[in-house]
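All protein chains but one are shown in place.
Should a chain be cited, it is by its letter among A, B and C, assigned in written order, with residues numbered from 1 in that chain.
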Amino acid sequence: MKNALEKFLKIDRRLIFLALTVLLFAPIVKPLGLPNKNLGKDVVNIYNYIENMPERSFVMLSLDYDPATRPELHPQAVAVVKHALRRNLRVGIFTLNAGATGMIEDIAARIPKDIAPDKVYGRDYVIMPFQPHPVAVMTQMGINIYEIYDKDRNGNPTRDMEVMKGIKSVKDMGLGICITGTAMLDYYVAYLADKNKFPMAGGVTAVSQPGYGPYLQTGQLKGLIGGMKGAADYESLINDVEKGTSGIDALSLAHVLVIVLILTSNIIMLVLKYL
Amino acid sequence: MKKIPLFLSFLFLSSFSNAAKPTAKGAPNLPPLSGFTAADMPGDAGGTALLRWNSPGEAAEGALVEVHASSAAGAGWVKLAEFPAAAKLEKDMDLPFWAWRPSPGRHAAAVDTSSAFGRPAGEQELEFKLRLVKGSASVETEPARAVINGNWFNLSRLNNLILMLTIIIVFFWTVSHAKRKGLFIRRIAGLDAIDEAIGRATEMGRPIFYSTGIGPMSLVPTIASTSILGEVARKVAQYDTSLKVPHFDPIVMTVCKEVVKQSYLEMERPDSYRDDTNFFVSQDQFSYAASVDAMIHREKPAACFFIGHFMAESLLLAEVGATTGAIQIAGTEQESQLPFFFTSCDYTLIGEELYAAGAYLSKEPMLTSTLKVQDFGKAFVMLAVAAGAILIAAGAMFELDALSKVVTQLFKAY
Amino acid sequence: MEFLANLWNSFAGLFTVTPGWMTFGGWVAAGLTICLFSFLYKDNPFFKVAEHLYLGVGMGWLFQVYLFQTWKPKVYAPLMEGQFSVLIPTLLGLSLVTQFFPRISWISRYGFTFIMGYGSGLVIPMEISTNFLRQIGGSISPFIGATGPWDLFNGALVAFGFICVLFYFFFSVEHKGAVKKASNIGIYFLMLYFGAAFGNTVMGRFSLLYGRFDDLYKYSDASYFYATHVVLGLLVAYFVLDKLVLSKKNGGQEPAH
Partner (left out) sequence: MILIKKHIPLFICFLVGVLTLGSYYVPNVHSENYLELMNKWENIVAGFAFLLGLMSLFTSHFHKISRKAPGWGYSLFVYVGFLLVVVPAVVSGGKPMIGPDMTSLGWIYRFVFTSLSGTMFAVLAFYIVSTAYRAFRIKSPQAFVLFAAAFIVILGRVPLGQMMWDGLLSWTGYQVTDVIEWLMSVPVVAGRRGIMIGIAIGGIVTALKIIFGIERQYMGKD
């Protein structure tokens, strides 16, 4: 008995890998179709903030994630872009992460296709090129945005675009949202939001989500979308189900697996100790 | 160059404001705004005026206040802003008590003039007037002049400045003290755990593994890790156990070789020192983890130390040690990796504990002084939170609004 | 000249993405993904190739972004327009590269000190306001702005836990008596934080895996000619073969993993 249990405890980890593969792959082939309920408070706060903005307000959307975190953050970005454009807000897409430019192209290609076909580039939204040195860029955005962003990503001058009308610095914008898998949101809070009293919200990976608790409590962040659950929540809010919702559904079995594994091994340890 | 667009805008604006020239007919039920003053907005880069006036009272309910301005050159009036007459009380101004004294029954507005009149480097004289509008009736104040300019100090950031200067002073004080007579740092409990682990390894006659992580030598956790490695090596030399230090970074390896050699010398066992204690594995995160894993699996060490800067490989490393039954001691500053270390290791040095352990062992003035400044900051925060909470609660209980306000504004960033 | 232009055009024509390329892309993506996953079974050449390819591709992507979105519009274009003031930051930036040539590496200090001085100057007041003052303010604000007893309790708990955690990280006094008690409470707050972080990390990592599996599922479709199945089969065949050969070579002694 004891030997068998000990052996079971030292099971080849490749078997555990296999179990995870099966439990994560199966719901992709055949979705469980469970509803995503219990929306997070911080996600709802962003949604409400955008809902209550006057039309044609400017939303600065800084997309700073690369393909490594695409499954978590791309659905968030898509959902936010959809919401903002549907609310008839102006959207400026920025990036301070060089790996993100390809992800932004994906969104750029989708806007005329299925996100908001009636919106016009240069009038309703604009996409800025990548800029190095995040801190310098943020500091400058608080003074005069055109000194750094004088051209959009295609090399056209931004100063007289209709979408940029009345915008000189972030002080003229309505909201900033930074979606990132790195510490970029921390920089935004410190160098842009706090310094210019600019409302800032964020979308982050699940790994870093708990770290933003203090900023949410002080109101330095107006809201936070965390990981795939956050993306699913946002999709539910705007009533447009996509990868986030199907993803969180597929994670169900794997999550339960982790709990079962922790409990099993610890119970075995207990039994072994008192046997 | 800059003057031409400015000039053009004057032309354009003057013709525009001529058309909108206010009709000076006061409605009988609309009282004129009294006590109107205009001045430069303090603590800004220029281009903003501070206007103050007395509250128009209930008669102006639902009315709007319009701000008009004119350049001193005598050009026409330009409308700068418009807001409800009940808004913008002086006490609503987002400035701390040391930079702003609100008087009751007064309104104040910071009005941006730069969009209409530009923002010259020097002084700029402008004329302002307020217009109270309700329906078709309107009433105007006498114009007031103000000289607008940029200021040399943002008074509302005084709390920040004082704190910064304090930190600089404390910093230099600790640096000089640490160099002259050293500073007290308590012994971290984790160090006892390290001794215990080495003791057990000696009993079992099995080797000890020590990984400094994947950080370069410039990172503080790596520096702290090398000091702890020195301590471990001293114990190892004393008990004559075998030590293995697989490396990710060649420079860190060179430093660690010196550190271990020095420890053996200090314990007077230079003959037992082996140069292959420190060895290079791979400069690739996952290959490094896989190779170290394989080694741990093969050699079944009695104790494993994972101290330094770790990223995702923490998972792979800590797991294999746990399954081979080694005593594991970990320490990192990476918050995302700490949960894994904590659950699979016997003792974990959390963040600054690692720095403290390094500073305690090395007595290096730079490490200890940093730690001291941090302790000073923490003591300040603890005091501020405790005292602030009590004062604010007292303020709320005894309805001392001023007290609560003072405390809140002291710890606010502007 | 015309010949060169034609040559370039036909060369560029090779890079047109046709529907066939899109299908082939599925094979490449499935192949690379499975090669990297094969590390889970054991370290192998396919993993190593894919891993090194990743380093190169990542660098290549960054390089072209910097080339077309920074160097071209921010350095080349202004210089062509005669704005020679960009030469100063350009030279400072290029000076960094001298780091790789020991004899003149000191030149790089000009670039580094310029970056470090600026960054340090900015960070000090920011840390004080964002992570210091406002965090104190946030900890005491519930005592005045609380909307009810539960809110007040939570606010007080945050402040209390905060102070206890700070005691845990306070190294200037011995941990005895009340200090020890406070720091012992502090560690439980840290544990709750780490626990929540652990739970969220599980979700985060699984999400990434879901993303890859989702792609693999897409490429296992008939329209991609079952790319996933075929690649997976080939790799399994390799491992079986490898094991057979290995077990002959060293008598069934597989290196521990």
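As a working rule, a contact is a pair of C-beta atoms (placed from the backbone, for glycine too) under 8 Å apart; a residue touches a chain by one contact, two chains touch by 3 or more.
In this text, all values refer to a predicted model and were calculated from it rather than measured experimentally.
Asks: With respect to the chain omitted from the figure, which of B:R119, B:R187 or B:K261 is a touching residue?
Replies: From the options B:R119, B:R187 or B:K261, the contact with the absent chain belongs to B:R119.
Asks: In the whole complex, not just what's shown, which of A:S62, A:Q76, A:N97 or A:Q140 touches the removed chain?
Replies: Counting the whole complex, the residue in contact with the absent chain is A:Q140.
Asks: Where the complex has a chain not shown, which of C:Y66, C:Y217 or C:Y238 is the residue touching it?
Replies: Looking across C:Y66, C:Y217 or C:Y238, the contact with the absent chain belongs to C:Y66.
Asks: Of the listed residues B:T37, B:N54, B:S115 or B:N154, which contacts the missing chain in the full complex?
Replies: Residue touching the absent chain, from the options given: B:N154.
Asks: Residue-wise, where is chain B in contact with the chain that is not depicted?
Replies: Considering the whole complex, chain B reaches the absent chain at 43-46, 119, 121, 150-154, 157, 160-161, 164, 167-168, 171, 175, 217-218, 220, 283, 286, 312, 315-316, 318-319, 322-323, 335, 339-340, 342-344, 351-352, 355, 366, 369-370, 373-374, 376-378, 381.
Asks: Take the complete complex as the reference. Which residues in chain C touch the chain that isn't displayed?
Replies: 11-12, 15-17, 21-22, 25-26, 28-30, 32-33, 36-37, 39-40, 45, 48-72, 74-75, 86, 88-90, 92-94, 96-97, 99-100, 105-106, 108-128, 131-132, 135, 138-139, 154, 157-162, 164-166, 168-169, 186-196, 198-203, 205-206, 208-209, 211-212, 215
Asks: Using the document's contact rule, name the residues of chain A that touch the chain not shown here.
Replies: 9-11, 13, 16-17, 19-20, 24, 32, 34-41, 66-71, 98-99, 101-102, 105, 108-109, 113, 131-133, 135-137, 139-140, 143-144, 147-148, 195, 206, 209-211, 213-214, 216-217, 227, 229, 248-249, 251-259, 261-262, 264-266, 269
In this section, only the chains that are shown with their structure count from here on.
Asks: So which has more C-beta pairs touching, A-B or B-C?
Replies: Most contacts of the two pairs: B-C.
Asks: Indicate the whole-number Å distance between the mean C-alpha point of chain A and the mean C-alpha point of chain C.
Replies: The computed centroid separation for chain A versus chain C comes out at 15 Å.
Asks: Quick check: how many Å separate the C-alpha centres of chain A and chain B?
Replies: That pair's centroid distance is 23 Å.
Asks: What are the residues of chain A that contact at least two other chains?
Replies: In chain A, 194, 207, 211 touch at least two other chains.
Asks: I need the residues of chain C touching at least two other chains; which ones are they?
Replies: In chain C, the residues touching two or more other chains are 129-130, 134-135, 137, 141, 197, 201.
Asks: What part of chain A is in contact with chain B in the complex they form?
Replies: 10, 13, 194, 197, 207-208, 211
Asks: Where on chain B is chain C touching in the complex?
Replies: Touch residues, chain B against chain C: 157, 159-160, 163-164, 167, 184-186, 188-189, 284, 286-287, 290, 293-294, 297-298, 335-336, 338-340, 342-343, 350-353, 356, 371-372, 374-375, 377-379, 381-382, 384-386, 388-389, 392-393, 395-396, 404, 407-408, 411-413.
Asks: Which of the residues in chain C end up touching chain A in this complex?
Replies: 40-41, 58, 61-62, 65-66, 69-70, 73, 118-119, 122-123, 126-127, 129-131, 134-135, 137-138, 141, 158, 193, 196-197, 200-214, 217
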